[in-house]
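One structure follows; several queries about it will come next.
One chain of protein is taken out of this complex; the other chains stay put.
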Amino acid sequence: MFQSENILEISSLTKAFGGLVAIFDLDFTVSRGIIKAIIGPNGAGKTTLFNLISGVLSSDTGDIIFNGQPVTKYKPHQLAERGISRTFQTVELFSEMTVLQNVMIGRHIRTRKGVLSVGLKLPASRREERAIFEKARYYLDFVGLEEKADQEAGNLPLGQQKLLEIARALATEPKLLLLDEPAAGLNETETEMAAQLFKVIRDEGITIILVEHDMNLVMNVAEEVLVLDYGRKIADDKPEVVRSDPEVINAYLGVDIEYA
Amino acid sequence: MENYGLINQLAQYLITGITVGSIYAIVGIGFNIIYNATEIINFAQGEFVMLGGLVMVTLVHTVHLPMPLAFLITIAIVTLVGLLMERLAIFPLKETSVMRLVIMTIALSILIKGLAMFVWGKNSFALKPFSGDTPLSLLGASIVPQTLWIIGITVLLVVLLSLFFGRTIIGKAMSACADNLEAASLVGINAQRMVMLSFMLSAGLGAVAGMIITPMALMEYDRGAMLALKGFGACILGGLGNFYGAVVAGILLGLIESYGAGLISSGYKDALALGALLLVLFIKPSGLLGSAEASKLKKF
Partner (left out) sequence: MGRRNLIGILFFSIFILLFPLVGRISAVSHYVDIMIFVGLTAMITMGLSLLMGYAGQISLGHAAFYGLGAYTSGILTAKYGINPWPALLAGIFLSAAVAVIVGSPSLKLRGHYLAMATLAFGEIIYIIFNETVSLTEGPDGFGNIPHLSIFGFKFESILANYYLVWAVAIIMLIFLLNIIHSRVGRALSSIHGSEIAAMTMGVNASRYKIQVFVISAAMASVAGSLYAHYVQFINPPVFDLFFSIKLLMMVIIGGMASVWGAIIGAALITFLPEWLLFLEDFDILAYGLVLLLIIIFLPKGLFSLPGILYRSVTPRLKSRS
């Protein structure tokens, strides 16, 4: 099968909320198998961009091509099926369900059995349920939360909730993983472990786009950095090039971005 | 001669349709007012109409008050019921799911219906017309004067309400809440008060509808549900939250019902009107006069 070199190609993407333009005429690409970071001051449009890519919002104009296929007006569940999964800046877990059940929901899009089949507990649906259980365990294990499996998700500390979101997203078997500020609220050791985890995920062949404020983390893991300011691209290059870009430094109001 | 008779009849159905439709229009507006303020469909909307009719009957025929005075007192009483409903049952639930609120209005409608049965029993009550019952002749159709009262009062209500929402501070504040509750709270509009007002206004409107229809159609304790359904039909047909849409759609519904009863079968008249409601829900759920984009934003 033909595989384009870029997993994601975005061209002239625009999204406005009333008079407020959140994303304006944005072009960029993401190569297959890398970690790309998106940075920018608050209100730069990073989360809006994630909402557009994952189909939660639909763009006003512009095209999104995912894995060689135009997906501009796709709904979230169609995108999930094609291999885009994400986490949220404000953790969005199913907090009254157990940790394991949260990851099991991640298997939803990869399983098929309908109401009748599960209601009658047909052998095929039993097999599927067992497979869902085992896969969910595997991803829980992958992020190191196996011991918390039966706890209520809402009772986990923030750092573990973020990991759980990643496990849930991985359970959908994505080709592209969107992580929205995965290190916010984590301490230094946790951040270091998260960085390792991201690299392992990338090495499994999953492309990652990362919105992050922690510059150390970005510089540590990202191969490319896209800088947004007021919904426009002001830089898109290797981390070491971006960090010395005068326009980028200016956007951060002259603060040395390493400590921003 | 035969032809003349048919045209005559069609004119009669037209007038009946507009008359009944006016009532649905008022109930539909009542739905919209509460919906805009709270996002809930008030299942007790029809009970306001029923109460309006029965309270008026008692004030006029038992207490022997003069009509105009009874009219005003009835509005006051039913408005008070609306106020109590909001204060005692809706407000205490505070921030809860819309589902729980909707179920609450279902409970309230059962309760009000039960209380009405307790007070008035199961009989139908007649109310004397506002100005005699000598029929007038128009376009070959004979019209009872009450018809003119109903249409006239409906027009008056629509004009008054447009002035209220467009010109007065309170009315504008209510519209602002309907547009964007959070923004309205930010500019200092007391959203709580607006919810309370919406229930009072809606109850008062329902009372008027009940009083003007009773001389033509009698009234009994369990009429509320069907009136609410038709009013809701007007509300959906016109596009939920759309004030003028409800008026046009209400009259349309009345026409469907009256022509259906006259030309097809009177037993099925309610089924026809409700069928029209279902059909719109299937084909264009945003309402005949509503926009699809707007209905996507509605959450109720």
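Descriptive notes on the structure:
Just so it is clear, A and B label the chains in written order, and each chain counts residues from 1 on its own.
We take it that contacts are C-beta pairs under 8 Å (C-beta built on N, C-alpha and C of every residue); 3 or more make two chains touch, one makes a residue touch a chain.
Not measured: the values here are computed from a predicted model.
Touch with the chain that is not drawn comes from one residue among A:G62, A:G106 or A:P182, which is A:G106.
When you scan B:L83, B:I110 or B:I170 for touch with the missing chain, the hit is B:I110. If you put the hidden chain back, the residue from B:L84, B:V98 or B:L160 that touches it is B:V98.
On the side of subunit B, touch with the chain left out of the figure occurs at residues 39, 41, 43, 89, 92-93, 96, 98-100, 102-104, 106-108, 110-115, 117-118, 122, 225-226, 229, 232-233, 236, 265, 267-268, 270-271, 274-275, 277-278, 281-282, 285, 295-296, 298-300.
Within the complete assembly, residues 54-56, 75-77, 79-81, 85-86, 88, 92-97, 101, 104-109, 111, 113-115, 118-121, 125, 128-129, 132, 168, 172 of subunit A touch the chain that is not shown.
Everything below uses one rule, namely that only the chains that are shown with their structure count from here on.
Between subunit A and subunit B the centroid-to-centroid distance comes to 50 Å (mean Cα coordinates, whole Å).
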